[in-house]
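As you look at this complex, bear in mind that one protein chain is not there, while each of the others sits in place.
Going by the order they are written in, the chains are A, B and C; count residues from 1 in each one.
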Amino acid sequence: MKDIENRLKQEAKRLLESGEAEVVLAYGRGYDEKHPMPYAAKAVSDVDNIVFDEYCTFNMTRYLTEYPLGTKIAIAVKSCDSRTLIVLMQEEKVKREDIVILGIPYRDMIDSKTGKAIDNSTACNLPNPVLYDILLGDEVTERDDGSPYDVLKELEEMELDVRWEFWSKEFSKCIRCYACRKACPMCYCDPCFIDQSQPRWADKSPSLESNLMFHLTRFYHLAGRCIDCGECSRACPVDIPLHLFHKKVSKECEEMFDQVSGMSLDDKQVMVDFKMEDSDEILL
Amino acid sequence: MEFEPKILGIACNWCTYTGADLAGTTRVQYPHNVRVARVMCSSRVNPAFIFRAFQLGSDGVLIGGCEPGDCHYSTGNYYARRRLAITKKILEFAGLEPERFRVEWISASDGIKFAEVVKEFTEEIRALGPQTKFKVKKDIET
Amino acid sequence: MLKKIGLEKLNEFVSALIEKGTLFAPVKGDAGVDFQEIKNAGDVTLDFYNTLQSPKCVFFPQTDDMVRYRLKKETTDIEEISLDFEPRIAFGIRPCDVKSFEIMDKLFTRGGIVDPYWESRRKNTTIMGYAFDAVDPADFYGAFGIHAADTTGSDVFMVKGEKNLLLKAITEKGEKLLSSVDTLEDALEEDRKYFEERLKKGAELETRTLSLEGVAGKLRDMFGSPYWEKVAAPCLNCGVCTFVCPTCHCFDIQDETLFGEGTRRKIWDSCMFTDFTLEASGHNPRTQKSQRLRQRVNHKFSYYVTNFEVTSCVGCGRCTRSCPVNIDILTVVEEAVESV
Partner (left out) sequence: MSRIGVFVCHCGMNIAKTVRIDDVVEFAGELPGVVVAEGYKFMCSTPGQELIQEKIKECNLDGVIVAACSPLMHEKTFRKVAEGAGLNQYLLTIVNIREQCSWVIEDEDEATSKAKALINGAVYRTHLLAPLESRFIDVNPEAMVVGGGIAGIQAALELAATGKKVYLVEKSPTIGGHMAQFDKTFPTLDCSACILTPKMDAVLQNPNIDLMTSCEVTEVKGFVGNFDVTVKQKARYVDHDKCNGCLSCMEKCPGRGLSEFDEGLDKRKSIYIPFPQAVPQKPVIDRETCIYFKKGKCRVCEQVCEQDAIDFEQEDTYRDITVGAIIAATGYGLMDTTPLVQYGYGKYPGVYNALEVERLFNSTGPTEGKVVMKDGKEPESIAILHCIGSRDTNYHEYCSRVCCMYALKFAHLFKEKTSADVYQLYIDMRCFGKGYEEFYNRLLEENVKFVRGKAARVTDVTVSPDEEGKLIVEVEDTLSSQFMRLPVDMVVLSPAMEAQADAGEVARTFNIGVDKDNFFREKHPKLDPLSTTTDGVFLAGACQGPKDIPDTVAQAIGAAAEALTIVGKEQLELEAATVYVDPYVCCGCQNCVRVCTYSAPSFDVEKNVSEINEALCKGCGLCAASCPTGAIIARHFTNDQFIGEMEGLMEF
């Protein structure tokens, strides 16, 4: 852990000094040890502020789209985060050549809110980044954690009405603070569809129905793009398990279109693509 | 009173809407429950339209497009197929009966199929009963 | 007047309160404890440190209906919503939250221009404050001279002992309420002693703090500082901080119509949102997140001070705890002041 932090600082310093990167997106100190923060180091003198510990859960790719295209950025990524990078590159929101990817081989981060380890029931939790330029440590060994979709079993096996009870209770809690979409690295739309008045897709006041409209549409917008980093659920102040819905949509996309999101730079998003031989059975 | 389903139909201009016209000109009778809105292509259907339709109290939503390969815009319905498929999965996972959402490819020459689909779908929805899960509850706060 | 009731009889007491008016009290939910309108006495809990959201919803709900209407052929039928509210009771309010009501009063009654939606609820609400005996690292209410067992502003103040809940009437309104509930017993001398001890202990608890001296002016002076960009860098521009805040009071007015019928509503808005100050022309004077964060901080620690001579923050720590990226408003202000 400390080794990773040191390597991270070392590389950050080198990249900023050499001008290979104008900014290093990593993690910094927060108001206490358990609450680090996303951090953008822009000068060599900032490097000392960089930290890495098990609470650094943030998917730093979230901030990439805030920089103008062409900015040279070095970014620290864990496994899911690297998949986000791949999707953003597929979508041409960032260019491969502008990014120095500092891969962090580390899993089982800790959610500071719950104190629990993040595993593949709340995120993809692959052991190593899928794409990186520099790996800040040795590769983490594979481990049989089962499928990241195993967690869905209970919900999938529920009777339809019971599942509706579950989700309607969850979505009723939503206060529409939009932390989920703002924490999401794929939700770079500004304005979001839900903020618009022509048409107004759903009431601005929270209600089960208007919340559903927002969340279901957002799940659709993330279909085939979500890489299961779990930031939405961690950001949610009222603990709606949004990641479960995202996982389900990802699972369906994988089954129907035979493509796992954020695993290859050559893929095209499944929702802006088609195959003539897609089966009509997917509509049944 | 017996439950009369209210079903929203969205038909592409070139195939399904034309097919429905053919059902009309050939006087094929079918239930009155489907109210059709016309779009130029099934690919115009944004999944959010479907979520919205259920909010507005549709008991079922029926989308009709050209047969794959016959899209007037050549590939629109291939995109529609993927999007509407995932839409259906989303609805189902949220807990809505997936049978309430149906996509059919109905060609311009297939007035009979249009009528058959409407008949079958209406009866299925009738059996399911009113859709209350997504429907916006009018506030009756006093 | 000091009364008491056995904790085992809390339900009975709560039921009695429900009889007296609309009761808002803490309820345990999945994500934590929050204030809700109580229908079942058993829902109420006093086992919590802090609620997720503030109790401002008692006077200023997230959605507040103003007018109902129905579109007709050429006219619109309108029905105004009555503001004759039943008496309300706000139960289990933390001292810092009680303070927030006073801060908000200043805005909603400024210069005699009274917001009827706030005022009509506020004036017939009895506030039952509640003492705490621990501190969370995010808290900093001490900076505003508030302590964990501060009775200021409460009509009734409550202290939970091992077996009893002690209730002291602070105002006439409180006295009236307590004397009207016959499930309460009179407190004994030992109870009185315990109550006083707890008040004292509350005052001794230390939170993080900050000297407010000169803060308003310094913040005003550093309006154009690059500091804001740096400090806002991690900010996601979600609205959590503003929604959980007891003193954030911005709202939007929306007409929500369906099938020709609708309601005009006040709905919480957030200066963190990208469309917050969006003008009809498409122009937005605050397009950068640094501008938005600065607005939130300055509004509380500078502009409000200028207008009302009080900081619009009570140090409850909710925004810090709820922030997905751990931005801490106290640190932001501290570092801002240091940077000048």
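Here, contacts are C-beta pairs under 8 Å (C-beta built on N, C-alpha and C of every residue); 3 or more make two chains touch, one makes a residue touch a chain.
What you see is a predicted model, and the numbers here were worked out from it, not measured in a lab.
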Displayed chains contacting the withheld chain: A, B, C
Chain not shown: contacting residue from A:K13, A:R176, A:H221 or A:H243: A:H221
Hidden partner chain, residues of chain C it touches: 71-74, 258-260, 282
Positions on chain A contacted by the hidden chain, ascending: 69, 91-93, 188-193, 196, 198-199, 201, 221, 268-269, 271-273
Those residues of chain B which, in the complete complex, touch the missing chain: 6, 8, 13-15, 17-18, 20-21, 23-25, 27-32, 35-41, 43-46, 49, 52-53, 56-58, 66, 69-70, 72-76, 79, 83, 107-110, 115
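FYI, only the chains that are shown with their structure count from here on.
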Identifier of the chain whose CA centre is least distant from the whole-structure CA centre: A
Most remote chain, CA-based centroid, reference being chain C: B
Chain A-chain B separation of Cα centroids, rounded to whole Å: 34
Whole-Å separation of chain centres (CA-atom averages), chain B against chain C: 47
Two or more partner chains touched - positions in chain C: none
Where chain B touches two or more other chains at once, by residue number: 136
Chain C to chain B touching residues, read off their complex: 65, 258, 261, 263
Chain B-facing residues of chain A, complex: 155, 160-168, 193, 201-202, 207, 209, 212-213, 216-217, 219-220, 223-224, 245, 248-249, 252-253, 256-257, 270-276, 278, 280, 282-283
Chain A residues within the chain C interface of the complex: 28, 30-32, 35-40, 58, 62-63, 112, 173, 175-179, 181-183, 190-191, 195, 203-206, 231, 234-239
